[in-house]
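Dumping the structure here so I can ask a few things about it.
What you see is the complex with one protein chain gone and the rest in place.
On to subunit A.
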Amino acid sequence: MQTNFSPEQLADPHVAESEKILRKCVHCGFCTATCPTYVLLGDELDSPRGRIYLIKDMLENGRSADKETVTHIDRCLSCLSCVSTCPSGVDYMHLVDHARIHIEKTFRRSFGERLARSVIAATLPSPKRFRLALRAAGLARPLSGLLKRVPWLKTFGVMLDLAPATLPSASHAARPAVHAAKGIRRGRVALLTGCAQPVLRPEINEATIRLLTRHGIEVVVAEGEGCCGALVHHMGREEQALDSARRNVDAWLKTAEEDGLDAIVITASGCGTTIKDYGHMLRLDPAYAEKAAKVSSLAKDVTEYLAILELPEQEARGLTVAYHSACSMQHGQKIVSAPKQLLRRAGFAVREPAEGHLCCGSAGTYNILQPEISAKLKVRKVKNLEATKASVIATGNIGCITQIATGTGVPIVHTVELLDWAYGGEKPAEL
């Protein structure tokens, strides 16, 4: 696509990168077809091609973001379905990242939005504060209807609706520790505990630790690691995201120095996509560029890592599993077949829903910030999942789990919970 940037504009490395991305786009329009918001709304402004054009126009003119542009960029789920579809190799992910940072810097949102976004950015990434907030939400739940009627408090009403009724107690798996391999040590990995997942579903990492140690892998929960930064990164709060990234890089490289590290295992694919991008996010920071690239190269989704271990084939269990591929898994990390193969090898009958490429509407904080579109996508996803008539849904991302669970009676678990069960662990409580 033709671009029009001055040499002065291109001196900014972020603009230069976006220009390169834009040059690859040939405006063929393929991306519109697989974009969830375009499929729902039928407006090109809510499609990748429309957004690319809006971003191009904003950046070329060196303009502050305006309401129209922000509305359509905000509606982007960052599901990256367009990236899977694009034949031209347009790196939409980094383009929209740049646009979000630009919006955060140049656009003044309404008071209600600013308040909601600040609360989210301060709460979700911290397990302690998140747990506290969820407890409070439990008490405040009766107020949700009232809050949703006040425009600037609407988001808080949505948050109350989304908060789970009960909370599991804090998990041992979230504390810094070295979980020794059973038998001969075959490998050593760090496990990301992350932020929201250990509060909402501690069973996931507990199952991961059991499964890995049982197969001779030492699992380290590093001192000092925490939220990967994805949530704030997708809100354009780049400094906060980069701080999270640097903190994790330090924590994991220290672990690597102590006794080597074969991989950093991640059980939430949303986090995996971001950690694999640390190398890019910190490329302009001379003190961290190389270290971050090292961390990104070590990052692996738990199913990616398990695939290397060649777990033995198990007998059929007569249980049908609908596999929901999280967007961050299939589009963000391009991990498509490994989870299904692992499940099949472990004895489960795997079914795939129609429209598997479409997002469930969770998308990080999207279900809080764009509740209407998110709800429509959830209904569509659940309908397709239930049509498989499977007795359980498996997926690899905590966001999808919480989103889909609120829309169906079919139990939903993390892929690794089923695998742990198949290889000698506990049966997931949901089943």
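Just so we're on the same page, a contact is a pair of C-beta atoms (placed from the backbone, for glycine too) under 8 Å apart; a residue touches a chain by one contact, two chains touch by 3 or more; residues count from 1.
To be clear about the criterion, contacts and distances are computed from a predicted model.
Set against the options "Glycolate oxidase", "NADH-quinone oxidoreductase subunit K", "Monovalent cation/H+ antiporter subunit F" or "Sugar ABC transporter substrate-binding protein", the UniProt name belonging to the omitted chain is "Glycolate oxidase".
Of the options A:Cys86, A:Leu147, A:Ile204 or A:Ala268, the residue whose C-beta touches the omitted chain is A:Cys86.
When the missing chain is restored to the complex, the residue among A:Val15, A:Leu54 or A:Leu134 that touches it is A:Leu54. Although one chain is not displayed, its contacts with subunit A can still be listed: residues 1-3, 23-34, 38, 41-45, 49-50, 53-54, 57, 66, 68-69, 85-90.
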